[in-house]
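Below is one structure; the comments refer to it alone.
On to subunit A.
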Amino acid sequence: MAVDMRLPTVSKTVSLSVSAFDRKDLVVPGDVITSDTGFMRGHGTYVDEEKLTASVAGEVQRVDKLICVRPLKTRQVMSPKPFNGEVGDVVVGRITEVQQKRWKVETNSRLDSVLLLSSVNLPGGELRRRSAEDELTMREYLQEGDLISAEVQSVFSDGALSLHTRSLKYGKLGQGVLVQLSPSLIKRQKTHFHNLPCGASIILGNNGFVWLYPTPEQQDEEAGGFYTSLEPISLSDREVISRLRNCLLALATHKVLLYDTSVLYCYESSLQHQVKDILKPEVMEEIVLLTQHKLLEQEG
Partner candidate 1 sequence: MGWLSSLLENMSPMKLCVPGDKLCSVEDCIPGTGVYLRHGYIYSSLAGYVLRKNEGEELPVISVVRETEAQLLPDVGAIVTCKVTSINPRFAKVHILYVGSTPLKDRFRGTIRKEDVRATEKDKVETYKSFRPGDIVLAKVISLGDVQSNYLLTTAENELGVVVAHSEAGAQMVPISWCEMQCPLTHAKEFRKVARVQPEYLDA
Partner candidate 2 sequence: MASHHPATVGQTHVANQNIMAAGFKTAEPLEYHRSFLKENCRPDGRELFEFRTTTLNIGSISTADGSALVKMGNTTVICGIKAELTNPTVEAPGKGYIVPNVDLPPLCSSRFRPGPPGEQAQAASQFIADVIESSEVIKTEDLCIDRGKLCWVLYCDIMCLDYDGNLLDACVIALLAALKNAQLPEVTVNKETSSPEVNFEKRHSLRLHKHPVAASFCVFDDSILIVDPTAEEESLSTARLTVVTDEEDRLCSVHKPGGTSLSGEKLQECINRAAARQREIQKLTDKVVHSVKAAQ
């Protein structure tokens, strides 16, 4: 048995990058972004006495003549649902309800997302017509609690996301570990699916849900993506996954952007510690610093 009791310490984010306070592109509601009338008003802004003013706290973004403020979604994990999905985003989500012809999916968004029965590949071929029977047996494919990876297909007018899994890489997730983080920590990349060289795979959902799982031996022939193996995972794979999980949490605690390289460097930096010790504040600090050094070196 082990118990680690201690007095709390004031937590501070270790960061080698520019301090957030020095950044000019950060605004709070009411801040005047520009009084130049030549710009177009985008999300997160309003015009007050001809001045373009921020209506949310966040980062100013300029695309050509359009100015938007991208909200800083700093709240960790779960509460106030902060993910604003866009078409093409990769998400990891959990089925919360099976309804007629659709599943409700929790994706860390303001509103539950929707996966239509017509947006999934059912077993027996992609082009199979969906029958009334499929509608009544939807729960056999995906039921409450199941995790899926999916892509945002469209955004409804109320902001709810419509997902699809019409690709072999998407579908029901098997054994592994879900880590729920802030979406703002996920770096946008070409691919959000990575087989890490340390021996496990990762799906970095744009919605902040990160899925860690053992790298499959061979990309097995799809059973429509609804079959999951329940064979025990080896102890060594588990250790890697648990280590990665704790590394993700350490990086997130110190607000380090998550992508394959940062996760991998953090993993390497943590190797001198036992998995369960990684979450101790001083260890977190140490390995995150190490990681950031490595990242800076790599950037040159």
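Convention: contacts are C-beta pairs under 8 Å (C-beta built on N, C-alpha and C of every residue); 3 or more make two chains touch, one makes a residue touch a chain; residues count from 1.
A quick word on the picks: all candidates are chains of the complex that A comes from, given by their letters.
Just so you know, these numbers come straight off a predicted model, no measurement behind them.
**Q** For subunit A, which of 1 or 2 is the touching one in this complex?
**A** The single touching candidate among 1 or 2 is 1.
**Q** Going by the contact rule set out above, which residues of subunit A touch candidate 1 in the complex?
**A** Residues of subunit A touching candidate 1: 97-100, 136.
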